[in-house]
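All protein chains of the complex are present and in place, except for one that has been dropped.
Chain naming follows the written order as A and B, and within any one chain the residues start at number 1.
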Amino acid sequence: MDVAFILAHVPDYLSGAFVTLRFGLYGVGCSLVLGLLCCLLRYFRVPVLRQIAGGYIELARNTPLLVQLFFLYAGLPRVGIRFSAEACAVIGLTFLGGAYMAEAFRSGIESVDKAQVEAGACIGLTRGQNIRYVIFPQALATAVPALFANVIFLIKETSVFSVLAMMDLMNVADTLRTSGGRTTEVLFMLVAAYLLILLPVSVLATLVERRLRYAGFGNQHSV
Amino acid sequence: MKKLNKIFALALALTLLLSLLVTASAEGFRTLDEIKASGKLVIGLFSDKKPFGYIDETGEYQGYDVYLARRLAEDLGVTLEPVSLDAPNRIEFLQSFKVDIVLANFTYTEERATQVDFALPYMKVALGVVSPDSALITEPEQLNGKTLIVSKGTTAETFFEKNYPEVKLAKYDSYTEAYIALLDGRGDALSTDNTEVLAWAIENPGFTVGIESLGSLDTINPAVSKGNETLLAWINEEIVKLGAEKFFHADYEATLRETYGANADADSLVVEGGEL
Partner (left out) sequence: MQDLGISILFKGVNFQRLMGGLWVTLRLALITIGLSCLFGLLFGMLMLSRRKIAHIFCRIWLEIVRFMPQLVLLYIVYFGFARLFGWDLDGETSAVIVFTFWGTAEMGDLIRGALTSIPRHQTESAAALGLKKSQIYLHVLIPQTMRRLLPQAINLSTRIIKTTALVKMINVTEVLKVGQQIIGQFYRQPDAAFWVYFVIFLLYFLVCWPFSLLARRLEKRWA
């Protein structure tokens, strides 16, 4: 193991990790918003928009991110719609992630016992208060494991950003590999970098799940 | 307990079988006799680099490199088995013996010669830079601070990294992706072999080769796996022999004349008989 090589290239990997993390988190954030929006559109059965949301979820869940990115980055500009590489990264990740987040939110909301909703109405809560104090906390407690699993999934999906000529972690590793060999060291650092990014996310997920568990106790079918 | 032992035994057996299968396939390069005996010559070619190596609408490989590939297979009395590759994979395909010869517009460099063996040259080449007519780049210094599109694993990549570090490089895995990037304005210019950018610029109005010859005058040579002496010797004999019948000039007429036009000079590109 050539330690000198490893130490010399730590800055490259750091900048790559920074790109991966930055655009990964932008994508995750936008996915959460889009997912919540789609879920609510379907829950409240908003006409027309509900069908659009449903169609979008089907489209996003049944196509690979790599193909979506090629279409966004190299296909659309040919008919005049041009996004920067970074925008394509975030749009692509959001397109994919929004669908998965929507499903996670949906499973959360559906898990809340109807009795809870009715009980809330019985004691005089308005619809808004009901959602805020009764449904949402319980839905979130059930959805959080799935949401965090999606976060980890999305950060792993960023590994295809190299097709956008972005110097993310994978591209840094690939460039080093093609320009000089030392394959073992390059791959070792790649694995270490992804672990350093994803382990904290996983630990955070466990902590959050634990703290939210109280909200699920009202629902005898959860936990 | 019994079930568990069975599971472990099965898993162990499968792992052993897998490793056997895999190690069995790790061979070395194929010598000339082995190639003749097998009846096929495996050659790595570009499949998206018109007019040097591409696939036409009938599904056949065509191009300046492919013309040579077909003749080599014919003279050896075997069938040609083309394998599609991209610029960054050329060395790796030879090092892992996935192909016998690489005829993918492979430029000779000393660095590459430490990893593969090159035969006699069959084409002259230097670097060229193509850019949009509206913002023509005529000197490499004009690219400082701007973005230059290159394909990974090409001489253009190493040249600009070494000599013009202020130029931002956007690196793509294949020629198709690189050219689409130029069309979409993802860079201010694109650089690769001048023969290639010239051909592309002719077919794409709105773009001109502002820098026609950059860096040293290099050659394109066939490449084989390191140490494959029998194959290397045979290819060299072939190239000298083909020189006598002006093969590469015929190759130029058949594959490149249409692109470059009637006024272009074949001798600026062609190397006959391996002699510059």
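Going forward, a contact is a pair of C-beta atoms (placed from the backbone, for glycine too) under 8 Å apart; a residue touches a chain by one contact, two chains touch by 3 or more.
In this text, all values refer to a predicted model and were calculated from it rather than measured experimentally.
Visitor: May I ask you to name the displayed chains that the omitted chain touches in the full complex?
Guide: If we consider the entire complex, the absent chain touches A, B.
Visitor: Tell me which residue among B:T107, B:S131 or B:S174 touches the hidden chain in the full complex.
Guide: The missing chain is touched by B:S174.
Visitor: Kindly state which of the options B:L85, B:V150 or B:V224 is in contact with the chain not pictured.
Guide: Checking each option in B:L85, B:V150 or B:V224, the one touching the absent chain turns out to be B:L85.
Visitor: Return the single residue from A:R22, A:R50 or A:R177 that touches the missing chain.
Guide: Spelled out, the listed residue whose C-beta touches the missing chain is A:R177.
Visitor: For chain A, which residues lie in contact with the unshown chain of the complex?
Guide: 58-59, 61-64, 66-68, 70-71, 74-76, 78-79, 152, 156-160, 162, 170, 173-174, 177, 183-184, 187, 190-191, 194-195, 198-199, 202
Visitor: Since one chain has been left out of the picture, which residues of chain B touch it in the full complex?
Guide: Touching the chain left out of view, chain B contributes residues 3-4, 7, 10-11, 18, 22-23, 25-27, 47-50, 54-59, 84-86, 89, 92-93, 96-98, 173-177, 180, 183, 200, 203-204.
Here is the rule we use: only the chains that are shown with their structure count from here on.
Visitor: Centroid from C-alpha atoms only, then distance chain A to chain B, rounded to Å. What do you get?
Guide: 39
Visitor: Considering the complex alone, what residue numbers of chain B touch chain A?
Guide: Going by the criterion above, the answer is residues 88, 152-153, 157-158, 170-173, 177, 180-181, 183-186.
Visitor: Taking the touch rule as given, give the residues of chain A at its contact with chain B in the complex, in rising order.
Guide: 74, 77-78, 82, 85, 162-163, 165, 171, 174-175, 178-179
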